[in-house]
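A single protein chain has been omitted; all remaining protein chains appear in their positions.
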């Protein structure tokens, strides 16, 4: 299964979105939140991101979903062939990615699903 | 100034996004989080939403930003001419709306700014 | 519900009490259905809502069916906490409004009840933008209201008409199993929503069955 890492300046924000996405994606989806600085304050910690990537990596690739600012730049430090950044709405993209990953889709499909979240209508 | 209400099933999620949006929009933006059920658990409370709308209403209109599910339906209960729902990415739309509201834009412009957040690129 | 059969405030109170009982008894099943394609709270949401409704009616029973249904709707909106709260709440409030528009009388004819249910369905559709086939409560409510209208037009007895409505709601709920959700939280699941009964359609079937139970007394 494709792993998902949610990266935010804010620990609680990443954690809450991870909860929501896990609920919709199913308990089996490898999903981790890497929010906040190491000390729990606002900020982004590459060490937390590295640990989160390791935690969710099942060999099928990992999608990094950043919110904004330093999350995006920190995510970029980890880009490789099988670790890709999804430039998608943070909440909606995370949900779509989790659902797609939960259906055991390959990395490219999970990424595409997350990107489609841009056009999903709520009303 | 246009008021902004963030509606989510999750109290912490709405509160964190409100913090982020307030930081970027400026302290003057009338912004309230209406997340979770009345008892603090998961859910949506129309009473909390009503109180939030009242809190941020400065006479220039109010934008409701729901995340998904019951938040959207609860928001719809409050739609009127000057209380409008923004069907936008929760985090990115809230930030864009807060910045636009902070620049004292009228309701239509704040709504348009929030909708543009759909196409904003992070990379 | 042929001519001559009139429903007073007590009838509506009994319907709501029976619904509350049925939701409480079905709470776990509703939550299990919601666990499959939602967030596992539909049973507790509705039970919380109907418990609050019963309490509100006990404090002061409204004196017309219209007033009673309005209290039911308002209480559900405030207390359910999930998407079904605004939806059922709107359904009952629109029923109350429809009966109020018809004169807010103390007694309601079967035809008036049917018109009120049609107004309730319209309210749900407007609020949730769901069409039949979207795998929501509309898939139980719409066929139930249609069955009731048809039975009345064909001159069925009230209890027969209510039985037809309840059966249509149950069939409608079951028919949601192969559907793919296109509204609400479950719509995020896409294909994964296929193969499960929609919890809101299941609870609608309970509420329509409660109507039949009370009409058959």
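Should a chain be cited, it is by its letter among A, B and C, assigned in written order, with residues numbered from 1 in that chain.
As a convention for this text, a contact is a pair of C-beta atoms (placed from the backbone, for glycine too) under 8 Å apart; a residue touches a chain by one contact, two chains touch by 3 or more.
Keep in mind the model is a prediction, meaning the values are calculated, not measured.
S.K.: Can you list the shown chains that the omitted chain is in contact with?
M.R.: Displayed chains contacted by the hidden chain, ordered by label: A, B.
S.K.: Please identify which residue in A:8, A:23 or A:44 touches the non-displayed chain.
M.R.: Only one listed residue reaches the unshown chain, and that is A:44.
S.K.: By the contact definition given up top, give the residues of chain B that touch the hidden chain.
M.R.: 23-24, 26, 95-96, 99, 102-103, 123
S.K.: Touching residues of chain A against the unshown chain: what are they?
M.R.: Per the touch rule, chain A residues meeting the hidden chain are 9, 37, 41-47, 68-70, 72-74, 76-77.
Keep this in mind: only the chains that are shown with their structure count from here on.
S.K.: For chain B and chain C, let me know how many angstrom lie between their CA-based centres, rounded off.
M.R.: From the centre of chain B to the centre of chain C is 31 Å.
S.K.: For chain B, give me the residues that contact two or more of the other chains.
M.R.: 9, 68, 72, 76
S.K.: Pull out every residue in chain C that's touching 2 or more other chains.
M.R.: Residues 39, 185, 188 of chain C touch two or more partner chains.
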